[in-house]
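Input: a single structure, listed below in structure tokens.
FYI, not all chains are in this one, though none of them got moved.
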Amino acid sequence: GFAKVDLSRQRRNGYPEVIYGAGKTAEQIIGIIGSLKQHAENILCTRVSPVKFALIQQVEPTAQYHEMAQCVVLTVKAIPQTTTTIAVVTAGTSDMAVAEEAALTAEVYGNRVNRIYDVGVAGIHRLFEHLDEIRQAQVVIVVAGMEGALASVVGGLINRPLIAVPTSIGYGTNFGGLTALMTMLNSCASGITVVNIDNGFGAGYAASMMNHLNSGEKN
Amino acid sequence: GFAKVDLSRQRRNGYPEVIYGAGKTAEQIIGIIGSLKQHAENILCTRVSPVKFALIQQVEPTAQYHEMAQCVVLTVKAIPQTTTTIAVVTAGTSDMAVAEEAALTAEVYGNRVNRIYDVGVAGIHRLFEHLDEIRQAQVVIVVAGMEGALASVVGGLINRPLIAVPTSIGYGTNFGGLTALMTMLNSCASGITVVNIDNGFGAGYAASMMNHLNSGEKN
């Protein structure tokens, strides 16, 4: 009907269109899943509440729900996994929802993911304990709210692409994540690139494209 | 004296420290070049005006000046070049200064660069004429001011990492580049990551790290 699902994207872009669940009813999501299933291999739907998922599951019983990431995944056939990893690092435990959206997106596109959570700069020794692991990753995603300083610190310690994701965690002059975003855009560590506030999906997607460059495989 | 040049960065990061020339006197820049020359291989100094360069050149006669990019380069030994390319795309002719900072940075770090300038969405057929070239690049940098829509359009047409650089070109509600930045952060095309306004250096540096992932060479 109304929605013009972008089926040619898989051909153009290598990935089927991902469904952005926020602001769509369960019925709309079920309809789009129906269209995509005829063509796409695997389906990812982000920003789906548990309540909406319960309705979706009645129609799509094989759909899997990842609660912390608020994502629905429908795997039709297995996809080859990369040998290199993407590290997903968070400053605090409150940043984990956004981090999981990023990690899951990366996994859905066939990437090996290493989660390293709650290592923010207020207790920087926690970061140093995991530095070797972080340095082994091909691409690093840093997820941080409040002042977002973790991105600069990690960026100064590695020589791989770093994608910074500001989160809306904080209060007062945090301004819904704007402070962390500005911190990351102004980082004095070189080579950091940034996505929108709370945009775990975008970070996971971009990291996957970078990680596939390495393997020589067409991503 | 005062400046603690980060000589270990080359070892940690794979690149020597780059000198950010804005707000430094010619004397300070000459001093830092002096320290770096004893250790580093090649030197890059950004945001140097022609007047400052004239003073630097008297002390460093082999230094080369790239006027549009406002950069100084001192090449000590040749570096191996990548086989894959980075495409640098601009919306208008006024975005070329920032684009050149990005392109030159990438070249200094050994990347092959393809410049595709003045193909903004106001006359979108110009972009389509260069689409094949852009699709052949390993990483694409899109530099745009005003409303910055070019990043979204290119992002919807490729399946490689795209780094968007907002520029301060425009007037009124352009707010010194903020509008283009916000456009790029909110892009509906997936996989776009963003750097600070006018930060050609950061985009070139990040693109180089991504481009070296591909070659299997330790960047």
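Letters A and B name the chains as they come in the text, with residue numbers starting at 1 for each one.
Keep in mind that, in the parts below, a contact is a pair of C-beta atoms (placed from the backbone, for glycine too) under 8 Å apart; a residue touches a chain by one contact, two chains touch by 3 or more.
Keep in mind it's a predicted model, so treat the numbers as computed, not measured.
For this complex of identical protein chains, the structure file gives a whole-complex count of 8 copies, while the figure shows 2.
The definition used in the following text is that only the chains that are shown with their structure count from here on.
Rounded to the nearest 5, the angle that brings the Cα atoms of chain A onto chain B is 180°. Work out the mean CA point of chain A and of chain B, and you get 26 Å between them. In the complex of the two chains, the chain B residues touching chain A come out as 12-15, 18, 138-139, 157-161, 163, 181, 185-186, 190-196, 201-203, 205-206, 209-211, 213-214, 216, 219.
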